[in-house]
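Everything below concerns the one structure shown next.
What you see is the complex with one protein chain gone and the rest in place.
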Amino acid sequence: MRTSFGERMLDLIVSGFLWGIRILIVSVIVIGTIGTLRTGQYTSEQWIDFVVFGVAQGSIYALIALGYTMVYGILRMINFAHGDIFMTGAFGAYFIATWLTNTGFVDANPVLGLLIPILFAMGIAAAIAMLVERIAYRPLRGAPRLVPLISAIGASFFLEYAFRGFFGPGKYAYPPIKALEGSWEIFGIGILKVQIVVTIAAFIMMAILYFIVMFTKVGKAMRAVSENKDTAALMGIDVNRIIVSTFALGAAMAGAAGVLFSLVYRQIDFFMGFTPGIKAFTAAVLGGIGNIPGAMVGGLVLGVFESIGPSLFLEGLGITRPYQLKDAIAYTMLVMILLFRPSGILGERLTTKKA
Amino acid sequence: MKKENFLWNSIKTGMLGGSIALFICLIGMTEVFSKRDVIEKVITLGQFVLLATSVMTGLIASRQTSQLVGENRSLHRLTAGLVAGLMTGVVLALFVLAGDKVNIRAVFLNATPGLYNILTFEKGVSGVWVLPVISAVSGLIGAAFLLLPQAAQKPLTQATLFLFFMALFSGLFRVVLINQGTNWEKIAKYLYGQTGVTSEGALIFFFAVVIISVLWSWRGQSVKTSVAHLPKGGKLTLRLLAFAAIGYVALGLPQVSGPFIAQVIVTVALFILMGLGLNITLGFAGLLDLGFVAFYAIGAYTVGLLTSYGPFGLQHISFWAAVPIAVLVAMAAGFVLGLPVLGVRGDYLAIATLGFGEIVRLLAGSDFLAKYFGGPQGVIGIQKPCLGVLEPFVKIDVPRVCNGIELGKPQDIYYVAVAAALLIAFVAWRLRESRLGRAWMAIREDEDVAEALGVNLIQTKLLAYMLGAAMAGLGGAIFATLIGSIFASSMQLIVSINVVSLIIVGGMGSIPGVIVGAIALIGLPELLREVSEFRYLLYGMTLIIMMLSKPEGLWPSQAAKRELHHVEASTEAEL
Partner (left out) sequence: MSKRLFAVLSVLVLASMLFAACAPKATEAPVPATEAPEATEAPEATEAPAMYECTDPLGCVKIASDEPLHIAYWGVLSGADGSLGEDSKRGVEIAIDDKGGKLLGHDILLTTEDALCTPEGGATAASKLATDTSIVALVGSSCSDETVGGVATLTNAGLTTVSPSNTRPSLSAPDRGPDYDGYLRTAHSDAFQGKAVAEFAYNFLGVRKAATIHDGSAYAQALQQVFADNFVALGGEIVAQEAVAKDATDMKPVLTTIASKGPEFLYYPVFVAVGGYITAQVRDVAGLEEVKLAGSDGIFTADFLKASGPNVKGVYLSSPDFSAFTGDYAGFITKHQAKYGGSTLSTFHAHAYDAANIIFAAIEKVAVVEADGTIYIPRTALREAIYATVDFAGITGNLSCSASGDCGAPVIAMYEVMNDDPASWNPADAANPNPKKVWP
């Protein structure tokens, strides 16, 4: 290849610049951390609190991220409407949960009172996701990659504003479950019951999903389809059916996440899926998109960094009101991952073939 | 197809239509639209939408019987339409009956007494039968429409659509006409009421369109041929005349129309600028950028900080001097963003740029940097452009006095914005035809092959980012002076999404496509402010329908057309 002097200089500038950014980000983090720790403002219990809050938030991100990553793995498409599927689940569960709470059922059977809304939310989310896939995505299979992306953006708006039309722009308070109020002592540290339950529930869901994908027939078929659709079809796999079940499974996870989110944050509205959706996609990329354990790890890492980051990295640098920049931490992390390890934490290196 | 089958089919279609009608009711559209008229005192917009649903259902059901053969074909088609329309009405009637027994409003906020009143024509539950009857008749009309000869269908459709269009924009037309003087005021008040067209106006519009349409189908072809057979000079004169007319209208428009239309056109022009910029990075070079608003923000903030007389103004230089600086700063930002994401491909690029856009917005609005960018209080007091012979390029005096014509009103900024959009469209067009443009397209098609052919990837991609960013920065600069203040909250992700959508809807890589896309996705919703409650719902629907029916865009570039058909030929080749 012909390379002139100018081009080599440009290459040099580019790589120098990249290294500059890497060094800058790392040193900012290190200096900030040292600065915060030296002031000794937080007790170790408060640090643990930060981590616990982060894990609860992160496990919800992880559940949503699973849907992104599965659909991406199989169709190479960003399902932009996935965050709104999460919202539909939360709304579905809200009405059931309110009804069950008002009849006193939840107080009598807290476990069922938690499970029924979750199952209901999973069902609603899966049904809506299948509908969206049928109407807005399936006819576009094989179109240039931006076409389904725009269709997904359209589906996202449609879902948000249809729900807004149904239920109004106001906020709904998710009914609290009495049995989940207060906190448990674990190793001498009080941790909110709801955080523990939500985290455990999320991990159970992820385990179930992992089992389905790795060990059942449908799961094997999914993996086959994501490797190569044509070959999978030749092996007698009904590709359409597998794609639909991928959407349904991912949506069910998002629906469950919707309920868990409502339990922790107790407030739902039509726009609640937008930001978590983008965060979850970030988590999926962090973990290595297309990779199921990667989505889980990415979600947890993102949640913990968001929770702990403002006080740990930014406060030490003397930045005022660091929580305003919480999202900036998430996105900086993303850029950092893309700089250091473009394939994500657990992702395999992408071949040069366009992702 | 058997007879029972076709009846069952119509019932199914009718129920689907009914579900759609119910959806329209439950999202609150019917009630909101009932406050607007299509024809004053005759039919409200809400009723029109419901009836249109019934008519369409009848039409579709009737079309589904097209395989039927035999003597009773017309009868079958009419029956199908009638049944489907009836079912649509029945679904709504069932909803009303259910709402009478249980409180649907506990879940669906819009199941209000007002809605029931509309659906029962204010007769209460006893009036529940009216809607199915009207609906069935509408279905029948839909079916009967199909039986009409083609020559009759077209003018009728056109006339109905035109009437609908006139009714939607009646408020706008009315006000603009009234502003033209007493005689026009009389005409306006004859044709338009406060919320829709008058009955007389409706008749005039309808028959005018029917007559024109019939005349055109009768003589249109010969007019076209005679134009085509004109000698070369004649064609040129015709074209010059057309340009002159367009220029004349474009120059005079804001003076006649008043500030609102000018404001909307400026907004469209700003999105055209951003769209042309992104068209370079995405349309030409194939680099998806979901954080394009960052460059817009950088352009706006640069002009704001350089020209503002508010607390954050730095230099108080004139708008004309600040704009080139803003463009350069945006270009530099494109360079800085471009460098780290150069190696990033595909969807990683989308999410990385999205992150960049969000970081810019968060930092601009943060308390941390509030002493430079105003934080939540924004940058206010941005000066308006001043046209004057003696206007010095840089001014220090506070407060500044404009010695020439101050371009303060939206009608004045209109000229700046439209001129900028035209200039940039020309630049983009020349760029595309240049060597650089071909290099971009080579990268879009296949990076590796392009590199092997001697295209310097780094340089070419960086240039795409920088030029795209520069155009968005210019848009931001005009935005700052239009609104007179900038807030970080204006720089949301939705702006980036709008820009990507308008490019795709217009036709990727196509310069006229950007203009058409901006008019369709930005201009129309701005004009239809009354339905702003449903703006994004309709927007989402439009995006999906566009992608399903015309994925190459409204005005595709030649290359995209070819590519798309090629892809369709070898399905799933992309995957």
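Letters are used for the chains, namely A and B, taken in the order the chains are written, and counting of residues starts over at 1 for each.
We take it that a contact is a pair of C-beta atoms (placed from the backbone, for glycine too) under 8 Å apart; a residue touches a chain by one contact, two chains touch by 3 or more.
Since this is a predicted model, take the numbers as computed values, not measurements.
J.: So one chain is hidden, and I want to know which residue out of A:L37, A:L131 or A:A173 touches that hidden chain in the complete assembly.
T.: Checking the options A:L37, A:L131 or A:A173, the one contacting the hidden chain is A:A173.
J.: Consider the whole complex, including the chain that is not shown, and state which of B:S257, B:T281, B:S318 or B:T353 touches that chain.
T.: Checking the options B:S257, B:T281, B:S318 or B:T353, the one contacting the hidden chain is B:S257.
J.: Among B:I104, B:I351, B:L436 or B:L482, choose the residue that contacts the chain missing from this document, as touch is defined above.
T.: Residue touching the absent chain, from the options given: B:L482.
J.: One chain isn't shown here. Among B:S19, B:N72, B:T157 or B:Q180, which residue touches it?
T.: B:Q180
J.: Just to verify: which one of B:V293, B:I478 or B:I511 makes contact with the chain not shown?
T.: Touching the chain that is not displayed is residue B:I511.
J.: Tell me which stretches of chain A touch the chain missing from the display.
T.: Residues in contact with the chain left out: 41-43, 45-46, 49-50, 53-54, 57, 169-174, 176, 190, 192, 261, 264-267, 269, 271-272, 274-276, 306-308, 310-311, 315, 320-321, 323-324, 326-327.
J.: List every residue of chain B that touches the chain not included in the displayed model.
T.: The list for chain B reads 173, 175-182, 184, 194, 240-253, 255-264, 267, 362, 365-367, 375-378, 380-381, 399, 408-410, 422, 425, 429, 482-485, 487, 489-490, 511-512, 515-516, 519, 526, 529, 532-533, 555.
Convention: only the chains that are shown with their structure count from here on.
J.: Could you put a whole-Å number on the gap between the CA centroids of chain A and chain B?
T.: That gives a centre separation of 32 Å.
J.: Chain A touches which residues of chain B in the complex?
T.: Touch residues, chain B against chain A: 23, 26-29, 107-110, 282, 288, 339-348, 350-352, 354-356, 358-359, 362-363, 365-368, 447-448, 451-452, 454, 456, 458-459, 493, 497, 500-501, 504-505, 508, 534, 536-537, 539-544, 546-548, 551, 563-564, 567-568, 571-575.
J.: Which chain A residues qualify as touching chain B in the complex?
T.: Touch residues, chain A against chain B: 1-2, 7, 10-11, 14, 17-18, 21, 72, 75-76, 78, 95, 135-136, 139-151, 153-162, 164-168, 229-230, 278, 281-282, 285, 289, 319-322, 324-325, 327-328, 330-332, 334-335, 338-339, 342, 350, 352, 354-355.
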